[in-house]
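The structure that follows is given in the form of structure tokens.
The complex appears here minus one protein chain, its other protein chains still in place.
By letter and in written order, the chains are A and B; residue numbering begins at 1 in each of them.
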Amino acid sequence: MKIEQFAYDNRTVRDFGVATMIFGIVGMLVGVTVAFQLVFPALNFGIQYTTFGRIRPLHTNAIIFAFVGNAIFMGVYYSLQRVSRTRMYSDTLSRIHFWGWQLIILSAAITLPLGLTSSKEYAELEMPIDVAITLIWVVFGINMFGTIMKRREKHIYVAVWFYIATWVTVALLHIVNSFALPVSWFKSYSLYAGVQDALVQWWYGHNAVAFFLTTPFLGMMYYFLPKMANRPVYSYKLSILHFWTLIFLYIWAGPHHLLYTSLPSWVQSLGVVFSIMLIAPSWGGMINGLLTLRGAWDKVRDDTSLKFMVVALTAYGMATFEGPLLSLKSVNAIAHFTDWIVAHVHVGGLGWNGFMTFAILYWLFPRMYQTEIYSKKMMEWHFWIGTLGILFYAVPMYWAGFVQGLMWKEFLPDGNLKHEFLATSIQIIPMYALRGIGGVLYLGGTILMVYNLWQTARKGVFLANEQAEAPALEHEVIHVGHSHWHKIFESKSLVMLVGSLIVVSIGGVVQLVPMFFVKENVEKISTVKPYTPLELEGRDLYIREGCNNCHTQMVRPFLSETERYGEYAKSGEFVYEHPFLWGSKRTGPDLLRVGKKYLDSWHYYHMLEPTSISQGSIMPPYPWLFEQTLDYSLINVKMRAMRTLGVPYTENEITQATENIKIQAKGIVENLRKEKKITVNSNLEIIAMIAYLQRLGTDIKVEKQQNIDTQK
Amino acid sequence: MRNMLKHITGVETYLIFSLFLFLVFFAGMLIWLFVFLKKNQVEYFKNVPFDGTENNAKFPKMPILLLIAMIISPLSAFAQDKPTFYVDSTLFTEWTMLFLIFIAIFLTAITLGVAIQLLLIMYNLTATEEEKQLGIWQVLLGLKPIAKEKDLMLPEKYDGISELDNPVPAWFNMLFGVTIFFAVVYMGIYHVWKVGDLQDEEYVKEVQYAGVQKEQYLKKIASLIDENNVKVTKDKKALDEGAKVYQINCASCHGKKGEGGLGPNLADEYWLHGGNINQVFKTIKKGVAAKGMISWEKKLNPLQIQNTASFILTFQGTNPPNPKEPQGEKFVEKSSAKGNAK
Partner (left out) sequence: MDTTFREQVGVLDKKGGRNWIYAKKPKGYFYNWRKVMAFALLIVLFATPFIKINGHPFMLFNIVGREFIIFGVPFFPQDFYIFALVMLLGLVFIALFTVAFGRLFCGWVCPQTIFMEFVFRRIEYWIEGDASQQKKLNALDWTTDKILKKTTKHILFFLWSFWIANTFLAYFIGVDALWKMVEETPIKHAGTFFALVVFTGAFYGNFAFFRELSCIVVCPYGRMQSVLLDKNSLVVAYNYLRGEPRGKIQKNQKELENELENTLGNTTKNTKKGDCVDCGLCVQVCPTGIDIRNGTQMECVNCTACIDACDEVMLKIDKPLGLITYASDESIKTGQKFQFTTRILAYSIVLLLLSTVVLFLLLTRPQVQVYVLKAQGTLFYEVNPNTLANLYNGEFVNKTFEEISIEIKPKYPEATIKMIGEKTTFKLQKQETKKATFFIEMPRQKLKKINTNVVLLLLVNGKVKKEINCSFLGQ
């Protein structure tokens, strides 16, 4: 047997590690900022580019794709080479992957504050960046599969199964969810409308959690945990069982984000039951990790990286138990749209992703720099304030969610709601403050880590190419005969790729395809009409300002909601909604039925100075809407695009659009003057915003009116 | 006893069902015994000493006796035409029912346990040597025999990481099984048998329930008047009551004589939200939040609102001094045709 000499590429790993740290700090800093903006709305300093609606997506994108993303690549590039006993397939591809990804992050950091967003959560980036992501993802794929193919190890290790599943599923999710019709470089409309768009989005959104935040980290756990603890993996059988069941079941669970919405009930129920069935497969990973570790439990006392690992696994266990619980309809009825969900995802994000990333960084850097960690004490401190940070984040948010759940639904005996929406918001501001403190603690810990690793790097010598040797793989000896049936998947990366693709596709196909082709899934309402040109422009402003980050447009069928907001949402109301704007969190009240509820002048003052109308509101003022003139130069293109997507604009409506805008704007200006003697220019953005808000949810009221009329 | 059963429908079915289950079970066991058992195993049965006191008794007859006793005992209770005791109190009967159900569940649980034990015995009798070593759970769960593997350590190593061949914990499989069972039943309840309420029905029920609650509440505070059945009252005392309420609550905006102020003029023929008693009642009750008219239903009871609305209508045509300019549409009593405005 020939022993071959080769070298592992540490440079790419190190670079991804450094990027992880930089973007970790940036992402958390933005997170802390948005957290405190909910306590002190003035914290955007009156600048439109730093309002909550615009930088909350920046926070989520920076954390998910920049911090966690880079951490994944760091972990994959390190572990994949070693379990395959080969260098990465191509150094050039590694470079392209690294710099390409950083450029994508940079462009996200520029476009999101500018308000260039698709409004779809965790997929806010616009068309050109989406294409870039696809390209870089393909580069990563070629590099990864190339490496797997030229491996010197007969079988593919469990960590790599997870990497393969991650790659193929993320590609699938990203492409399907990003289908959109562009109207300009940075403006496009989702191909799907309303209910379908919501389903596709949360099929994506939920599985972004599954296949970007979970499976790659499970893969990394399977490599780094046994390495750190110097223990064998507890159970190979459990690995097989939980790997396949996890990727099969996860993909179905997306609709649990849309319980009690206008989504057809059968899809909702599928979301519920598949979430429940996810408990065991999710816990499979945790159990395998913990039982691997239990053989070295005495080491946990002294080894801080292992402590990070244990907390990560615990957080994972808690979050994956809580998730199915929240998917039960009765729990979801209370918890959805509240801060409980925010707490839930942060237990996962801060605990599972964050802490595991820290553990790996602490383990990798001293090794790559061939030295000891600069300060163990500092590491210990990081662990402590990080853990405290998680607690200070999660506990107040759980209580906030609890308060919201209780107060939003509290009735008086005479059948009236007890609390105004704003009364609840005011209650939870102290909790928001506490949560901000939690974020600061966590960020402080991260900064400490960066300093610690920086010093470690300074005192060590970087080993860019780590020499290694291994016997060449003898291809002909692969036999399936007596070995475990699963070895078929472990021998051929393509079998694994196709296998996981098939397994993850099933759930998506079963849920998505009927939604596109079976017409009965979306009811038809004759009174629902497309937006006028001015309203359409207003809607684009709504998207630009990220209003959907705080306001839902989804009244669920509960008395407490119909009493507060009006008739509950029907799927037929959303047929022209490209993209859907249901939102996922009620920091502010629902807006589905806000149209015609208040005067035009109410909206005027409210956008100018929210607290003057809603005392104690934490919504920031939007003075720039009163200064910037509305740019409707693209209105014809936009309407044509909408028509391509199935919105029935007539040719006449499209050619008359500019005229139409001017007429409708004049009407609003006239209203403002009549109501409160407000004089305002009709070409300002605020006019379009008012037009859109006053239209919201009114189509169905018209229907009711008609019914009453016909009865008479 | 039969009367009692009416309280809980389906109790009979439950008993019949469980009886049926056991019948099937015993039938299956008999078939197994006579068709599938090998000769020597039948021999074994013949040798089973049917004396419970003997310690070497490998075949437990107790459970079977118990089983029979258990099936008979509740049946005998239900078989009686006339109960030996009867107390005419729903409280007592309901408790008895509960108790019986509890006993039934408990007995079923025990019988199930016994049944599993029997199944295990049968299994041990019929299993091959190899299967025997595995144990029933391994066969049921499809686990590979671990005893054959001398060492837990799998031969392969990945960058120094090896894997153990520990089995998947049985409780893990159980947990998984339970969740799958839940899923099947859940889908069955909501989408196959359709016995569960989906969100729209749930909402309708919630609204109904709330309506009943509200009605009861209003009954309690002695007023069921609403905008549909409200009548103009001419009663002097009632109008005085209304006037009092008006002066305290309304006069600050609508003027002492209804001439208007912050709020619109109530003494002219122009109304923003309708000028018949039903509409005025509704406006007072629900308010017009957008225009500063608050909802009064939390502060005034329906009777008070009726009195106040009636009082307000007495302003019509009084032409008070300093009137506010007319707002809204001129009100013509066309809906009087509906009959309840007079």
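The rule we apply is simple: a contact is a pair of C-beta atoms (placed from the backbone, for glycine too) under 8 Å apart; a residue touches a chain by one contact, two chains touch by 3 or more.
Source: prediction; values computed, not measured.
Colleague: Among the options A:Lys187, A:Arg231, A:Arg544 or A:Arg586, which residue touches the chain absent from this view?
Modeller: A:Arg231
Colleague: Could you tell which one of A:Phe392, A:Trp582 or A:Tyr649 touches the chain left off the display?
Modeller: A:Phe392
Colleague: Thinking of the whole complex, not just what is shown, which of A:Leu599, A:Ile635 or A:Ile690 touches the missing chain?
Modeller: Spelled out, the listed residue whose C-beta touches the missing chain is A:Leu599.
Colleague: Of the residues listed, A:Gly46, A:Pro430 or A:Pro648, which one is in contact with the missing chain?
Modeller: That would be A:Pro430, which touches the missing chain.
Colleague: What is the set of subunit B residues that contact the non-displayed chain in the whole complex?
Modeller: For subunit B, the residues touching the absent chain are 7-8, 52, 57-58, 60, 62-63, 66, 90-91, 94-95, 97-98, 110, 114, 117, 134-135, 137-138, 141, 143, 146-147, 152, 164, 166-173, 248-249, 252, 261-262, 289-292, 294, 298-299.
Colleague: Could I get the residues of subunit A that touch the absent chain, sorted low to high?
Modeller: 231-232, 283, 287, 290-291, 293-298, 300-302, 306-307, 310-311, 313-314, 317-318, 383, 387-388, 391-392, 395-396, 398-400, 402-403, 406-407, 410, 420, 422-423, 426-428, 430-431, 434, 597-599, 601-602, 605, 608-609, 611-616, 675-676
Here is the rule we use: only the chains that are shown with their structure count from here on.
Colleague: Give the list of subunit A residues in touch with subunit B in this complex.
Modeller: Residue positions touching the partner: 79, 82-83, 85, 153-155, 157-159, 223, 226-227, 232-239, 241, 245, 260, 265-266, 268-270, 272-274, 276-281, 283-284, 287, 291, 411-416, 556-559, 562, 568, 597-599, 602.
Colleague: Help me check something: in the complex, which residues belonging to subunit B touch subunit A?
Modeller: Touching subunit A from subunit B are residues 143-144, 153-154, 156, 158-169, 172, 175-176, 179-180, 182-183, 186-187, 190-191, 198-200, 202-203, 206-207, 210-211, 213-214, 217-218, 290, 295, 297-298.
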